[in-house]
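I'd like to ask some things about the structure below.
Showing chain A:
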Amino acid sequence: MLLLSIILLPTVAGTASYLIRSHRIRRTLWGATATAHLVLSIAAAMPPEAATLGHWIGLDALSAIFLVLTSLLFLGATVYGIGYVAREPVAPQPDVEDGSLFRNEPESVFTGAILLLLATMSLAIVSRHLGLQWVAIEATTLASAPLIYYHQNRRSLEAAWKYLILCSVGIAVALLGIFFILMAMQGEHRDLTLAALLAQAGELNHKWLGIAFIFMLVGYGTKMGLAPLHTWLPDAHSEAPSPVSALLSGALLNCAFLGILRVQQVCTAAGMAAFGGDLLILFGLLSMGLAGVFILRQTDYKRMLAYSSVEHMGILALGVGLGGLGLFGSLLHAVNHSVVKAMLFLTAGNILARFHTKDTTKIQGACGILPISGVLWIAGFLAITGSPPFGTFISEFTILRATVEQGRWVVAGLYSLFLLLIFVGMSAIVLRMALGKPQESRTREPWTTVLSPLVFAAVALLLGVYLPAPLADKLHSAAQLLGGLAK
Partner candidate 1 sequence: MELFISGCVILVFSGAVAVFLGRSRAASPTRSGAADPTHSGAAEWTAALGVWLGCGMALIPVVETLAGRLVQPLHVAWSMPGGSLSFGLDGLSAFFCLPILLISPLAALYGCEYLAHEKKSLGSILFFYNVLVASMLLLMAARNGLLFLVVWEIMAISSFFLVVFDDEHAHVRQAGWIYLIATHIGTAALLVFFALLGRQANSLDFEAMAAAKLAPAMATILFALAVVGFGSKAGFFPLHVWLPEAHPAAPSHVSALMSGVMIKTGIYGLLRALTLLGEPPAAWGWTLVGIGLASGLLGVILALAQNDLKRLLAYCSVENIGVITLGIGTGVLGLAWNQPGLVLLGFGGGILHVLNHAIFKSLLFFGAGAVVHGAGTRDLNHLGGLFKSMRWTGAAFLVASAAIAGLPPFNGFVSEFLIYVAGFSSIRTGATETIILAILVAGGLAMIGGLAAACFAKAFGTVFLGEPRSPQTAKAHEVGAAMRWPMAVLAVLCLGIGLLAPWALKMVLPAVRVMAGTDTASLIEPSAGALRGLSGVVWASAGLLVLAGCLFVIRRSLPRGREEASTGTWDCGYARPTARMQYTATSFAQPLTDLFQVFLGTRKQGGLLQGFFPKNAAFATRTPDAARERLFAPLFLAIDRCVAPIRRMQHGRVHEYLLYIAIVLVVLLIWKAGGQS
Partner candidate 2 sequence: MTITHWALPLAAWILAPLMLGIINRVKAIFAGRRGQPLLQLYYDLFKLLRKGSVYSRSTSIVIRLAPSVTLACMAICTALLPWGSLRAPAAFAGDIILLAYLLGLARFATVLAALDTGSAFEGMGASREVQFAALAEPAFFLGMLVLVLHSGALGLSNIMAGLSAATWQTSGILLILVACSWFVLLLTENSRIPIDDPNTHLELTMIHEVMVLDYSGPDFAYILYGASLKLWIFAALIVNLIVPVQSLPVWGQVPLFLLAIGVVAMLVGVVESILARLRLHQVPKILIGSAALSLIALIVKLMD
């Protein structure tokens, strides 16, 4: 029941907010839904045993982590977003970059879409039927496209188009994969629920399962942003309004990641962990490397963040591919990355709002002008590059240990090298923006813009020095679900 409400609540609220005229009511509804959703999902995630609703919808440790994470991020984005849409003018305004006039989407559409996005994401997370999960993930694409297109200017249009086409194609490929899983299950009673799959994992046909994995890797990988399938990601994440970018990077990518995790879970149960693992490691390294290359001389800080998302998706894939300790590290890293990346995108939004440019070379002395956001910007940089005392350090180091413990020297070497490369690139950009003599005077920042980044930063910091017991347990059992023994 709880799970159902988790899905239905945002759905209803979303559809309602299309119809509601009054801004105030709609925004209140939005905020209320987000809060309620968080409360519900925590309530659902707390009990240690897996809560299920039929065979199709259920909550095991893995999905519990992602659900709470998503909900938390959404609340943060909501706090930020309500203020955001409130500040955005309704009248046509000149574009900051090419000066052409554009008019924002109606707020009702935006709110409705974002709430539906929450609904679909929740569904994608809690569904334990691969087909249903596919439907949900495809639906997230559809729900988020209008969000990317919120500022109806040329670039956002282009971004939205690329996003829609590429992701739809990718997801279609993933559907093929699901069919092949169906093929892989011999016997009369074929059922795509996770329970059934894991039950008869033994007699799955390896060949077709492998093919299925390839299709789903390519499909969900496109959505997850694994290089070289990531091409839509920097465009979409840089053109979307900042709260949306935060959600896309922090929450939506995780959903696609979960999709891959599920099929990998099946593969592991079928004794094909290595097959998927190698591919995941390959794509992981590829993503990290390419992301590094593009971060190295990036001039657009939102694109930089987007590429860093590609990098971190690569890290996640790598960790899962390694298995064992790597799985634990990877899941922990998913949590850390989501929080930090959301915080960074929100901060980037503040910077953008103040400086009216995404060009890193035109910004200097942010710390002096935006005392809070500037500091957050540096802190976020340190966090996202995996420096203590932030949680990312722990998880990245854990994954490194996993590579070393399996004696994959090349992987370990490349991993460290790429992390170093990315650190060099980002530090050059971020420091140039944050430090230096401020050209303009110091400005006060409204609380809505800094509250959620601050909270996220605090969470990231906390995860760096202390891992709360419930979360640790969830992570461990989730890692065990995927066949990893967590040290």
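Heads up, the rule we're going with is that a contact is a pair of C-beta atoms (placed from the backbone, for glycine too) under 8 Å apart; a residue touches a chain by one contact, two chains touch by 3 or more; residues count from 1.
Here is how the candidates were picked: all candidates are chains of the complex that A comes from, given by their letters.
Note that this is a predicted model, so its numbers are computed, not measured.
Asker: Could you sort through 1 or 2 and say which touches chain A in this complex?
Answerer: Answer for chain A: candidate 1.
Asker: Using the touch rule from the top, collect the residues of chain A that touch candidate 1 in their complex.
Answerer: Residue positions touching the partner: 161-162, 165-166, 169-170, 173, 206-211, 214-215, 217-218, 222, 228-229, 231-232, 234-235, 271-272, 274-275, 279, 290, 292-294, 296-297, 325, 328-329, 332, 371, 382, 387-389, 393-394, 397-398, 400-401, 403-405, 412, 416, 419-421, 423-424, 427-428, 431-432, 435-437, 441-442, 464, 466-469, 472, 486-487.
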